[in-house]
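Shown here: the complex without one of its protein chains, the others still in place.
Each chain gets a letter, A and B, in the order it is written, and its residues are counted from 1.
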Amino acid sequence: MTWDILNIIGTIAFAISGAFIAREEDYDLLGVYVLGFTTAFGGGLVRNLLIGLPIENIWKQENIFEIAFLGITIVFFLPNIWIGRLKKWVVFFDAIGLAAFAIQGANYAVSIEAPLIVVIMAATMTGAGGGMIRDIFAGRKPMIFHSEIYALWAAFAGIAIGLGAIRGPYATFFLLIVIVFLRMISVYFNWNLPHKHTK
Amino acid sequence: MTWDILNIIGTIAFAISGAFIAREEDYDLLGVYVLGFTTAFGGGLVRNLLIGLPIENIWKQENIFEIAFLGITIVFFLPNIWIGRLKKWVVFFDAIGLAAFAIQGANYAVSIEAPLIVVIMAATMTGAGGGMIRDIFAGRKPMIFHSEIYALWAAFAGIAIGLGAIRGPYATFFLLIVIVFLRMISVYFNWNLPHKHTK
Partner (left out) sequence: MTWDILNIIGTIAFAISGAFIAREEDYDLLGVYVLGFTTAFGGGLVRNLLIGLPIENIWKQENIFEIAFLGITIVFFLPNIWIGRLKKWVVFFDAIGLAAFAIQGANYAVSIEAPLIVVIMAATMTGAGGGMIRDIFAGRKPMIFHSEIYALWAAFAGIAIGLGAIRGPYATFFLLIVIVFLRMISVYFNWNLPHKHTK
């Protein structure tokens, strides 16, 4: 149950973030759909790969395709006047996808009784996978490597779940909101981690 | 049977398209082989990943390596005078790979009784996988996102097969030719899908 809801949230958030970026890059009609779908299901693909679920399960979750299709279509038909605000919305939907998939990765790692460091890595990489695929397909450097504090919040989900602090659907949903919130205020206040370079 | 032939056609078409692009990028002798092989078997890898076949099957199809090797070698030794025409041939072989793998993806999705939208997505993504890997390895934006009508023809294969209009090897081969033809005239006439941007 929790799994399904996180999966739907993460997939749709990445679909929308992919469609936004496709509009920024001036991709054509189908390009917007393709980048939306590859981001959404690429995120799921990376997750399934990393946590050992059968990839072909992606094709079996029927309703999610229609919902992703709808989300991408809405983004495509947003009036141009919204374009100035696009960047902020990409970041917002990306944050939701990051949080949802990070929590899934962490939950899975806990379920196979992995040690804490593995839980943290699973959360970070599962959360970041969809965004990486999207950014690479759009010819950009993946956000995870340079953007305002990004991977840290996925790692934080790994720590919270790995230490057993989060159990059950309500706590999980609360954690999701906390991570999205932390990511958004990092961007809002332009927080950055130290770069070695500047030392 | 149909599967094997589509697989051989798609793999070799992508091998050749990878070798052409490696020459355009001035890669060295082995670079041409490596981009040829990664495009050919990367296309197969993406297809196997997406439709749930064992990846290691790639290594078991012996003859196809020799044929791909031969194709890449021929491209490498093409006289320089042909270089001006390279771009057009990349597009042609890419179209064949797109069509062959799109049909395989659609056939597979039909065989697991997936709904129409899933058949279309499977065709599009399976068809586009090899070209995406090639373009990313060559440091380019994947053709699928911006080029003259590209993904639409893969989606069209998905629709034709998903609606049950295509059955058996002859009809499949006919569909392959139709898709390659549609893709080539899209390029010839420089057809483009609407960009939202220009509205």
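As a working rule, a residue touches a chain if its C-beta (ideal position, glycine included) is under 8 Å from a C-beta of that chain, and two chains touch if they have at least 3 such contacts.
Please read these numbers as outputs of a predicted model, since none were measured by experiment.
Visitor: Can you work out which residue in B:Leu45, B:Ile117 or B:Met184 touches the chain that's missing from view?
Guide: Among B:Leu45, B:Ile117 or B:Met184, only B:Leu45 touches the chain that is not shown.
Visitor: Since one chain isn't shown, list which residues of subunit B touch it in the complete complex.
Guide: The missing chain touches subunit B at positions 22-23, 25-35, 37-38, 41, 45, 49, 54-56, 58-60, 62, 65-66, 69, 76-77, 80, 136-139.
Visitor: May I ask you to list the residues on subunit A that touch the chain which is not drawn?
Guide: Touching the chain left out of view, subunit A contributes residues 49-52, 109, 112, 114-115, 117-118, 121-122, 124-125, 128, 132, 136, 141-142, 144-146, 149-152, 155, 192-197, 199.
Note that in this section only the chains that are shown with their structure count from here on.
Visitor: Once you find the CA centre of subunit A and the CA centre of subunit B, what distance in Å lies between them?
Guide: Distance between chain centres, rounded to whole Å: 29 Å.
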